[in-house]
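Before we start, here is the structure in question, set down as C-alpha cells.
Only one protein chain is missing from this complex, and each of the others stays in its spot.
For chain A:
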C-alpha cells in the first residue's frame, strides 16, 4: 500500500448548511496503485462527487474538512499552496467531467481550449501544442482533426466532445485521472465508444484512475477494484469482477439487486398468457401512421427560397396497445420516442389516426376530454411537471376536480387514498413539492395520473433521473398499480435492460423510425434489426458481469409479486 499513487487516509468532510452541519464524507480511506483503476460507486447523496472535488481541491465555500490526508505520489494535497496546485491540476492530476457540453466554454473553439492545456502543462509552444493536439485527436479516431480544432463546441456531437476531452486529458501526461460519470450524459452507443477509448488509452499510458459512477454494472466491468460508498462511508471494497457475484455488505447487495437484469422478468408469465386472451378484444389504443414534423416555414422564408427548416421527428408509426399491456419504447435521444409521447397526449400536432377501443377519438370537446382522462402522461422530471407553488393535495386534487370524484368519497379522502396507493404518507398532502425527495415527487406525479382512472399511462423516462434503488421501487409500484387497475403502459426509456424486465412487447426507435417491434422473448432470443443488436451489445448488463445472483438479494423488487 505504500507505493500507492493516490492515497486517501481517514478523510472526513462536512457542509455547513442553514440546518446545521451536514456530514458528507466520513473516514474515507482508499488508495489507487500505479496503473490501477478504482471505481467509486454510490447513489446520489453518497458523497462520491464531493470526494472528487476534495481530491481536486475544489471545495465549496461551506465545506469543512475534519482531518485526514489526501496524497498524490507522496505529496500532501490538503495543505498545498495555490500555485503548486494549479501546476498539478490538469497536468499530473486530471479530471474528466460528466457532461462534455457543460465542461466546454461555448464561446471558445475546441482548439483554443485544448491548446491552453497543452501549453500550460507540457510547456510547449503554441505551434507544437497544435501539432500534439492534431495528433491526439487523430489518435482517438476523430475525423479531420485540423478542422475540428477550429470548431466551436456546439458544432460537435456529445460523443466527439467527450472523446476530445479525454484525449486532451491524457495528452497532458497525467499520473492520475479522475472520471466523474463521463458517460452518463451520452447515448449508449457513444458511451460504449468512450469506454473503449478509456480502456485503450489506459493500457497505452498505464495511468491510474479513479472512476466515479452510479452505474454498478459499468464500473464493475472497467475497474480493478470497486469501492461502494454509502452516506459518505466506504462500506465495501472488492475486486470489480467479484462485487456482483458475491457482494458482502447488505447495502451492496441491495444495490446489485436493484440493477435491472434483463434475464429476470418482473411480469409473471401467467399474466402474459392472460394478456394473450386480452388480444381477442379490440385493442385499447391503435396508432395508425402517427407522424410529427417540427419547425415551421414562414412565408418570407418561402419567398426567399430558404431551405425548409421543417424536419420529421417521427416517421409514420403504427402500434396497437392491448388492455393491460406494457409496451416498451426504447431509443437514444433524438430517436423520436418522447415525440411519440407528446403526440399521443396532444402536446404536439401530429398526422395520422388514434383509435381508442377501436373507434376514432371524437373531436367534440367531451370526446377529447374523455381521451385526455383515459390517456395519462407522467414526465421524466417531476420538478418540471409539478407546480412548485401548489401543495401535493392540490396537485392530485386537480385530477379529481377535472374528472370527477369516485362515489362516496370527499376530495381529501380521495387524495389521501391516492397517496396511500403510491405508498406515500397521506399527511404529505399539505406539503410543497420541494419538500419531497426525487422518488417521492415521481410518486406524486404517478398518483396524479392514476387519480384520473386512466386506461393507459404513458411513462416518459420516468425513472431516468432516479437512483437505481429508487427506480426499482417505482417500477414495483407501477406493476402493482397495473395489477390493481389493469392499466396499460407505454413505457418510454433509453434503458434496454429495464424494458426487457417489464415489457410484453418492445418497440425500438432509431432516428424517428420504429426499426423493430418484438415480444420480450423474441428480444431475449435474438433481435432482428442490426441497430437493436448494436444497442444490446453496447449496454453493460449485470448478466455479463456476474453469472449467479442469489434470489435472496432480489428482495426489494420482488416483495410486490
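The definition used in the following text is that a residue touches a chain if its C-beta (ideal position, glycine included) is under 8 Å from a C-beta of that chain, and two chains touch if they have at least 3 such contacts; residues count from 1.
Definition applied: contacts and distances are computed from a predicted model.
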Inset, instruction - Choose one: "Phenylacetate-CoA oxygenase subunit PaaC", "Methyl-galactoside transport system permease protein", "ABC transporter" or "Protein-methionine-sulfoxide reductase catalytic subunit MsrP". The correct choice is the protein name in UniProt for the chain not shown. - result: "ABC transporter"
Inset, instruction - From the listed residues A:58, A:294 or A:311, report the one that touches the chain absent from this view. - result: A:58
Inset, instruction - Taking the full complex into account, find the residue in A:104, A:129 or A:481 that is in contact with the omitted chain. - result: A:104
Legend entry - Sole contact to the chain not displayed, among A:5, A:72, A:117 or A:164: A:117
Legend entry - Residue of A:19, A:154, A:366 or A:434 in touch with the missing chain, whole complex considered: A:154
Legend entry - Candidate in contact with the missing chain, chosen from A:5, A:95 or A:395: A:95
Inset, instruction - Could I get the residues of chain A that touch the absent chain, sorted low to high? - result: 56, 58, 86-91, 95, 97, 99, 102-108, 116-117, 120-121, 152, 154
